[in-house]
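A single structure is presented below for examination.
As you look at this complex, bear in mind that one protein chain is not there, while each of the others sits in place.
Right, chain A next:
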Amino acid sequence: MSNPQADPLLQVETTCGSLLYELQIIWDEVGESDAERDKMLLELEQECLEVYRRKVDVANRSRAQLRQAIADAEAELAAICSAMGERPVHIRQSDQNAESLKEELRRILPQLEEMRKRKSDRRNQFLEVQEQIQDISNEIYGSTQYISSKTVGDESDFSLRKLEELHRELHELQKEKSDRLRQVQDHLCTVNSLCSVLGVDFKQIVVEVHPSLGDSGGPKSISNGTIDQLDAAIRKLREVKLQRMQRLQDLASTMLELWNLMDTPIEEQQIFQAVTCNIAASEHEITEPNTLSVDFINYVEAEVSRLEELKASKMKELVLKKRSELEEFCRRTHMVPEIDSTMEDAIEAIETGAVDPACVLEQIELQIAKVKEEAFSRKELLERVEKWLAACDEESWLEEYNRDENRYNAGRGAHLTLKRAEKARALVNKLPAMVDALASKTAAWEEERGIEFTYDGIRVLSMLEEYTLLRQEKEQERRRQRDQKKLQGQLIAEQEALYGSKPSPSKTQNVKKAPRMSTGGTSSRRVSVGGAMLQTPKPDPLQSVKATPRPSRKSDRGHQNDQLNPQDDGFSVLSAGRRGLDIAGLPAKKHHSFGTANVREIESPMMRVPFSPISSTASSKANMANLLDDPSMTHSETLQKTLPNNNLQFTTPSKTNYMADEENKTPKALPIPVPTTPATVSVPMQTVTTPAPPPVSFGIKVVEEIPEEIEYSFEERRAGFVLPKTHMKSMIQV
C-alpha cells in the first residue's frame, strides 16, 4: 500500500507524522485524556482505512474493465477471424509474457482494427458478387422469382471459401447466361431462316416474343419465358413450313405430271425449276428464301391450275395422242387393237363431257401397258413369223424369176440377181422346216396363253395352214405342167411332122407373175393368200383337158404362164415395167419384189432388208445418167426409166399406177406432172447407200476445183478468207 520509493508518500508520511505531533501538542495543551486521545486516534485510523479501501476498489474495478476490454477485443478478433475463415493471429501470449493489461490491450486493438477493415472489404466483395449474381439471376429467372435472401445473408461467413463458392456460382450463372444468349441467338437464326423461307416478317414474330429481341444492338432477353416462347414460335413456324412444303410438293408433283402429260416445253418448265427441284427435299433442305411464302405458293398454285385448265382443254388431244401411240405400238407388233369402237365412243363422250377424260386416259394407258406386256411375250414368235414371211417373199420372187425368159441375159446386175436366186433357193429349201417349227411354236404359245396368236388380226396358224395348202397345190400344179409340157412337145413334134415348122415361142411373151403371198397390208394378206389359192390352180380349160399326169423334168418355166389368171392391175403391167427396168439397166431390177414389201410395211422399216449393196461406180453412174431430181419436170421416157428405183413400191413403170394403188385408189386424183408445177404427190427419194461417184459435170465449178487446192466455202471465197500458210500443211495432211 504505501510505496516507500514514492516521494509523495514519503511526504504524506512525514506530513502525517507532523500532523500527529501537532495533534499531540494540541492535546497536551488541551489536556485531553488518554482515553479521548486513543479514541481520536482510532477514529483517525479507521477513516484512513476507509479511504484506502475505496481506492483499492476503484483500482480493482478499472483492472476488471481493462480485462473485459481485452477479452472483448479478443473475442471480436476471434469472431472476425473465424468469419473470415482465418486462423487467429495472436494466440494469447499475455500469460507467458507477463505483459500489463494495458499493453496487451494496446497490442490487440490495431489488430482488431485491421481485421475489421479486412472484414468490411470482404463484405464489400461479397456484396459485389452477390449483386452480380442477383442481376444475372434476375435476367434468367425473371426479377420476381429469385428472392435475394442471400444478399442480406448471414454475416457469419465471409470466408474465402464462401467467396470462392459465390464466385463459382457467379461464374456458372455467367456461363448459363452466355449459353442462353447463344441459345436465343440460335433460335433467332432459326426463326430468321424459317421466316425468310416462309416469307414472313421476322421482326414482327420476334418482337411478339420479346421486345428486346427485335433490336439488333441492345441486350436480348434470355429468360426462361422468352426461350420457351421462342421455342414455341419455332415449332409453330416449322409446322407451317411443313404444311406449306407438303402443299408445294403436292403442287410440284401435280405440275410434273402435267408437264409430262402435255410435253410442256423446257423453257416453260425452267421457270418452275425451283419448285420441282424441291419435290423430294426434306424439310431442312428447303432453305431458299421465299420458296414457301404464301405468294409463291399461290403463284405455283395458279400455274398448276392454269396447267390443269390447259390439260382439260388438251385432254381430248391427249387421249387421241395416247390412242395413236397405242395403235402405233400395235401396228409395230402386228397386233390388232381391240379398242377401236369403244375408243370412238369414249372420244365422243369426252367431247360431250359425259366422261372424265382422265379416266379414259388411264384406261388407254392401262391398255398400252397390257399390249406392251403381250408384245413382249409375242416377240420371239413374231420374229419367226417375220422371218417366215420374208422367206415367202423370197420364194415368190424366185418363182417369178424362174419364169423369166431373160434371166440369164447378161445385163447389168445380173450376177447379183443370180446370187440372190441362189440364196433364195437355199431359203426355200428351208421353208417347210421353218413352217413346221413356227406352227409348233405357235401352237405351244396358244396352248400356254389360251388365246390365238394373231398377226395383224389373222391367226398365224391359219396363215400357216393356208400356206401349206397353197404349197401343196403349187406342187401339184408344177407336176401337171410338166406333164403338159411333155404333151405339148409331142403336139409340136406332130405339127412339125405335118407342116415342117415350129410355132413361135414368143406367143407367151406376156410374162405373168405368180400370185404371191403379200407380206404387207394388214388385211390384204388374207385376200391375197386366198386369191393366190384361187388363182394358182385355175388351169386353162383347154390345157387341163389336155393335161396328162406325165411328169417332165425339163422346161418348167415360161409356158405355164397362160394358166395363171392375173386379176390385179398392178400385176398386169409388171412385165412392161420390168422390161423398162431391164433397158435402163438399173439395179432396181433385183429389188422389185422387195419394193412391195418395203412400201407396204412402213411401220417396220427396221425389219426391212437393207438396200443391198450397189457397186458405187456401176449403180450411181447409171443413176446419174438416168435419174432426175424432179420427176415432175419432164414426163418423158427417161422419167419412166428413172422412177422404178430401189425404193419404188410396185414395179410399175408409170407413176399413175403407183398413185392409184398407193394413195387413194381413186384414179381421178392422178396428177399429170407438168414441168414447173410443184407437186403435192409424194415422190420417193433417190437414195443411194454409197456416196457420189467421181466427177460429174456440175453446174457450179467449185467442186471440180477441190482436188487441186484447199477447199473454201462460198462464204470464205466471198469474204476473201485465206488460210494462213502455216495451217496449210496440216490441212493437206488431213
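Everything that follows uses one rule, which is that a residue touches a chain if its C-beta (ideal position, glycine included) is under 8 Å from a C-beta of that chain, and two chains touch if they have at least 3 such contacts; residues count from 1.
Criterion: contacts and distances are computed from a predicted model.
One subunit of the complex is not drawn; among "Mitotic checkpoint protein BUB3.2", "BHLH domain-containing protein", "SSU ribosomal protein S9P" or "Trafficking protein particle complex subunit 8", its UniProt record names it "Mitotic checkpoint protein BUB3.2". Screening A:35, A:266 or A:433 against the full complex identifies A:266 as the residue touching the chain left out.
The hidden chain makes contact, of the residues A:119, A:331 or A:378, with A:331. The missing chain lies against chain A, touching residues 266-267, 270, 324, 327-328, 330-331, 337, 340, 457, 521-524, 599-600, 602-603, 605-606, 610-611, 623-624, 627-630, 632-633, 638, 647, 662-665, 669, 671, 676-689, 691-692, 696-703, 706, 711-719, 721, 723, 727, 731, 734.
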